[in-house]
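First the structure, in the form of structure tokens, and then the observations on it.
With one protein chain withheld, the remaining protein chains of the complex are depicted in position.
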């Protein structure tokens, strides 16, 4: 098998952004900004950016690629990486690796499966991952460790938590408190629920722009190496496995849909961002704050579809061509 | 990106088979033969075969690769293909594309989602697919159409239904009758439940060996083309999407696990077979009748893990190397 | 404790019927006639009757108390009685005695509890009861036995199955076929699903009027004796226990509501009838075909409320007086 796939040029990426933006001109077509967290509800829906960081070659960007947004659940990819570095395969005693089915069932399954969340990307699973990171340190130290990890991956020391968003989440995150207490009752949290959620709310409130986030995610495209092979973040095998989890579980109850329509590992957040991984090729970020009813960005999803249509970057058939 | 991945030689495949067989010598380690269908319970657990049909190059095989077995749920990949050829995207009005969560929830979800199965690879979804194929023909004609399709894909006119197995399923398939009647109550079956299940039970009872099955599945590795580009079975886009569904939903409630450990689209059946697709490269079949508690063949799963470990064929990172 | 409660006179009952009918003049206020069974959908909603058969004293009736209607689920009280006579406490190995929670959960619970229905008054439970009655006889014989039992209890040999309704149910009862097949899969049905449901559909299709039905149910008010102590239908203890089941499980997912508002054991059917038992005092039937969204007759429910308000017949406090 010999395949040569060229990464889009700056101009080609701009075309994709213009094309998608042109198809969704009306605000009403762009979905709705997340409103359950007051701070997120203030974000202007008329923003849209993309960035590609290829393993080989120069990064390209288009649109609002330098505007920071709340990465929210995309942070779960990075805390999972950290937790695997800390406890390795022992993590899988406390969290599963299976898709979770529809949202209605999430709490049912948690109860049916005795407090072991189905995967590390549903909230319950990410809360367990935060509990792992909290071991032998304070919540403040754990948050610093996560932020430091993001800065190192993004090669940018300005990456930080948006404190207003973090506070906003803590004040309204009753459902996460419910999940945390339920898992504590089942013995699957080692620390006080309040502390674990302090870590969790802060990791979700990290603000980054498309360029930073694509750079940070690049190790997953490059077999665990970040920064042009300068250093290994994680082993190739673990890198593959995180990609597998992103593909099967990365988009809430629309994970199958993203795999079906786009065909690359991806993780979305309710801030409107999506991080996509093209194994062996590049990390990609798209962002627009408007969400569909499953909580995934409308324009970012479409942008990925269009990108893969033009490049053939689907892992399910490497030849470019129409997706339909 | 330039990648050259060599397909294993006959000798290398034999090594994999010998290696795995050597690790699971005791019958008790090989899982349990499916016993809910009396005919399947008679199959000798001490059989194990593999076959690889690359897009370019010669097929290779090892072990009991010429012994026919009941393909069971692997048939769902092929009936899905047939149904997409018949009704196209309209199929997705009647069946979803999301993983289904744990088995306990399957019937809950079916009820919660008003008789629309989560995906075409759970039994309820495959029964809807059979209902689609049944349109404008008798059950006998539909079965003939499916068998003819398999023969054409496998380039082998001897492929056929094992009538004893089909009868055995019909006599004991109460749960499938329950699902069928439930969907009929919800208006998601057009034909009599008995007829739809006659088609379904017969498709599951098709008997094929590893070589035939890998050859039949080759179009999914080759962007929809079967038989060295002789003819197109399905469009490249649909081929990719079937692969995506196999990856997210192909192994019952261990689909995430197969994606995590192996990393290629695969579909298993309770006859002990697994069909795996390496997009752009090859179709692979492994078979051993002993199943784990999720209903997937113990040895066939391990054989795929070992194959990918040696070849680096995971779609989540194309470099060979240790998986752990 | 000495309590003297007088049963309503003919005139007093007529007042209740007139009062309730006067409050629900518009068809739109009377609920909706069951339409899932075509034959039931034809019934005129402008019918309303009541009958009281006291243990001591003369029966009284009002309104359309001599018009026959489909007793539907009310039949489950009588088949339960028959099954207890046949197998005694062994019945409780196959069916539970607990309320079932909301309808959404019924099939979940059946799956969670391995095919043992929660109680004999949900459909799954009544299907198991029909399976018990079917032992050592044909479906036709079982139906004859049930009809014969009803005739004997009602002292009226004209009681019979409405054949059109029975056929109508068989043609559209997919959900019951689903339940039956599911329980067969779990090993909780001894006979072919088709035969069991033939019994079940026919018992539900028995047609009786308010007077016949109250007379038939009188043994539950009189410690198991029917017909002024002429003969014992069932022991006093079993009579009490059937009453307990009627109170906790007799009105689908509104059983708690009927207990709360009316306070006597009752069993409703989608034909619009309700049979109520005042232990030690009387059996009462009310009937009007319009149903609320839980499947219980709107006017019949209100009629019972008014009756208990005037007589103080609630088992939860024997003094007459306002219920609110």
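The letters A, B and C name the chains in turn, as written, and every chain counts its residues from 1.
Assume contacts are C-beta pairs under 8 Å (C-beta built on N, C-alpha and C of every residue); 3 or more make two chains touch, one makes a residue touch a chain.
From a predicted model like this one, the values you see are computed outputs, not experimental measurements.
Contacts of the undrawn chain with the visible chains, over the full complex, involve A, C. Checked against the full complex, the candidates A:111, A:141 or A:190 give a single residue touching the omitted chain, namely A:111. Summary of contacts with the chain left out: across C:68, C:94, C:118 or C:184, the touching residue is C:118. Only one of C:72, C:109, C:168 or C:285 touches the absent chain when the whole complex is considered: C:109. If you put the missing chain back, the residues of chain A touching it would be 104, 107-108, 111-112, 174-175, 177-182, 184-185, 193.
Seen across the whole complex, the unshown chain contacts chain C at 1-5, 96-102, 104-105, 108-109, 112-113, 118-119, 223, 235-237, 239-241, 243-245, 247-249, 253-257, 259-261, 263, 265, 279-281, 314-319, 321-324.
Please note the rule applied: only the chains that are shown with their structure count from here on.
The rotation relating chain A to chain B, fitted on Cα atoms, comes to 180°, given as a multiple of 5.
For chain C, the chain with the farthest CA centroid is A.
If each chain is reduced to the centroid of its CA atoms, chain A and chain C end up 56 Å from each other.
Annotation for chain A: no residues touch 2 or more other chains.
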